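With one protein chain withheld, the remaining protein chains of the complex are depicted in position.
Naming follows writing order (A and B), and every chain is counted from residue 1.
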Amino acid sequence: MADPRFHSRVGPFTLSELAGLIDATVGTDSDPNMRLIDVAPLESAGAEQLSFLDNKKYITAFESSNAAACIVAPHLAARAPEGMALLLSNEPYKAYALAAQEFYPTVHPEPGVAETSFIDKTAKVDESCRVEHGAVIGSKAVIGKNCLIEANVVIGPEVIIGDGTMIGACSSLSYCMIGSRTFIYPGVRVGQGGFGFFPDPSGHVKVPQLGRVIVGDNVEIGANSTIDRGSGPDTIIGQGCWLDNLVQIAHNVILGRGCVIAAMAGVSGSAKIGDFVFIAGQVGIVGHTVVGSGVKIAGQSGVTKDVPPGMTVGGTPAVAIMDWHRQSVALARLINKDK
Amino acid sequence: MADPRFHSRVGPFTLSELAGLIDATVGTDSDPNMRLIDVAPLESAGAEQLSFLDNKKYITAFESSNAAACIVAPHLAARAPEGMALLLSNEPYKAYALAAQEFYPTVHPEPGVAETSFIDKTAKVDESCRVEHGAVIGSKAVIGKNCLIEANVVIGPEVIIGDGTMIGACSSLSYCMIGSRTFIYPGVRVGQGGFGFFPDPSGHVKVPQLGRVIVGDNVEIGANSTIDRGSGPDTIIGQGCWLDNLVQIAHNVILGRGCVIAAMAGVSGSAKIGDFVFIAGQVGIVGHTVVGSGVKIAGQSGVTKDVPPGMTVGGTPAVAIMDWHRQSVALARLINKDK
Partner (left out) sequence: MADPRFHSRVGPFTLSELAGLIDATVGTDSDPNMRLIDVAPLESAGAEQLSFLDNKKYITAFESSNAAACIVAPHLAARAPEGMALLLSNEPYKAYALAAQEFYPTVHPEPGVAETSFIDKTAKVDESCRVEHGAVIGSKAVIGKNCLIEANVVIGPEVIIGDGTMIGACSSLSYCMIGSRTFIYPGVRVGQGGFGFFPDPSGHVKVPQLGRVIVGDNVEIGANSTIDRGSGPDTIIGQGCWLDNLVQIAHNVILGRGCVIAAMAGVSGSAKIGDFVFIAGQVGIVGHTVVGSGVKIAGQSGVTKDVPPGMTVGGTPAVAIMDWHRQSVALARLINKDK
């Protein structure tokens, strides 16, 4: 059970109420009126708690779990221990996510402006927003409804933020427009000048960075990530993208919709990334490359040239994933010959 | 055209005025009195706008561009479309940078100290400086002329900063001396203790970090980068260095003049880097190595030993760049045999 000091739970729900909320079906032998008060992992779940089985690796834990109820795929229902109530779903992890959202709904911050914050008198901040201590909002900035601006955030002049967006503690935003229902985690840097200069032995010559950053709706940007503004064109983060911590997005990069970028990956200047591209941790993508929609990139890979849509790649320089695996095998074989 | 809410433009300039400002020559058939009001990319530039051609890849865009005028190398002038005015330069990108600086000059921040900032009464902050909301300046710190200290910056005791330097929002500086005309982007950490300890099963023993960080003039340090102070010797960033975002510089590192370090690269303790070294993204350099002047290091490389001046290296462990390319080719050939 989640620590109640940090996480506020609601409920209870009956099994059938939950089935409706998470798009699942009540198991044939399960009591639709069973009362559930919480979610929990298979190993620790007990009376009145709901768990889930998503990964076959955990089937033994499932078979011996004391969870009162469990979300499970229909074809695995027969493996359930005696007496466990079931919620059947073809996407058990998604169903669990939705159930957990019901028990632990997002708490809407109480509106109010901390007396130690500073809001420029030409800025417009909707009165439904919460602005915490030490936050600074610059001239002519516009903040939509129900936003949470956490403590010690710095929002520059003319920045525009949509509705229901959260800006995490100690972040700074400038030269940007941010969508609605977007979550920017603590320490994120958005809109500073990109890395643009003409290399010159007598002193590198700075190229003015004349663009902006445009961040779509429903985006998540992880802690201490950095997103530079464009040099002339804009830097664009498409709607529904999820960026993990310590991610770097250089100037003029375009991310399509729904891209996922794991921690410590970096996308160099002017790269164009399609929709629903999955980029694993510590990947690097060279500037000006075009990565097609649906591409998947393995961890630590270095993408040095364009990748066609739908392809999965790995290695540095990145090649088709099966070729990368074969290279690893071939290398291993090579040294075994040498032994 | 740049968003006027974020970028303030000046001008117009005539073609010949610009030629003088950017060290270019007016093309033979071009009207030196042509009036120009802005810079723009080849694809979108139109009447009264100046563009540039730097990369041969974009020659088709050049040939079909509607830009009123364009900066171009002399040998490509004949490819210009009918009626386009030309500014001839052997370094078109540099010339563009200078032209963009003319249209969008650096705005000098209005002097003033925000009422919500805190400046210790023993600190000296020149009255030409701008100190924004929530900034904290410690005892005996000395800030030169025309500096911009952005919101929520923390400057520790005794820190010295030159003239015309910018410290970005939410950065923290301690145990350091910073040069003039240096730009520190948001979220940068300068001067914290380095990673120094004696590993011991009964508890690692901390080695006091007794040095400083010395940052030269005209340096740029990208967002959320970290530069530790020396352990006894100082950590030194030479004049004119450009560091991108999320770069790590460990204790006692010495960077010469004009080094360029792309995002997410890290230099380990006591490494000595010469002048004008180019380090690409996500590179790692092992501690105590010596990297000669003029060295270039390919992205994601791991430099494990000294690199002689002028060499270009790649791979982990890094080898001569041609050998690294050959290794990639050899690996690819190896698995093709296996297929």
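Please note the rule applied: a contact is a pair of C-beta atoms (placed from the backbone, for glycine too) under 8 Å apart; a residue touches a chain by one contact, two chains touch by 3 or more.
Not measured: the values here are computed from a predicted model.
Colleague: Which residue from B:D228, B:D244 or B:D275 sits in contact with the chain not drawn here?
Modeller: B:D228
Colleague: Would you indicate which residue among A:F13, A:F62, A:Y175 or A:F276 is in contact with the undisplayed chain?
Modeller: Here the residue in touch with the unshown chain is A:F276.
Colleague: Tell me which residue among A:C176, A:A262, A:V286 or A:V313 touches the hidden chain in the full complex.
Modeller: Of all options in A:C176, A:A262, A:V286 or A:V313, contact with the hidden chain holds for A:A262.
Colleague: Could you tell which one of A:N146, A:S174 or A:N218 touches the chain left off the display?
Modeller: Residue touching the absent chain, from the options given: A:N218.
Colleague: Touching the left-out chain: which of B:S44, B:Q101, B:T116 or B:T312?
Modeller: B:T116
Colleague: Residues of chain A in contact with the chain that isn't shown?
Modeller: 2-3, 5-7, 39-41, 91, 93-94, 96-98, 100-101, 104, 114, 116, 132-134, 150-152, 168-170, 185-187, 218, 220, 222-224, 240, 242, 244-246, 258, 260, 262-264, 276, 278, 281-282, 299-300, 328, 331-332, 334-335, 338-339
Colleague: List every residue of chain B that touches the chain not included in the displayed model.
Modeller: Residues 116, 118, 134, 136, 140, 152, 154, 156-158, 170-172, 174-175, 187, 189, 192-193, 195, 197-201, 203-208, 210-212, 224, 226, 228, 232-233, 246, 248, 250, 264, 266, 268, 282, 284, 286, 300, 302, 304, 316-317, 319, 323, 326-327, 330-331, 334 of chain B touch the chain that is not shown.
We adopt the following convention: only the chains that are shown with their structure count from here on.
Colleague: If you average the CA atoms of chain A and of chain B, how many Å lie between those two points?
Modeller: 29
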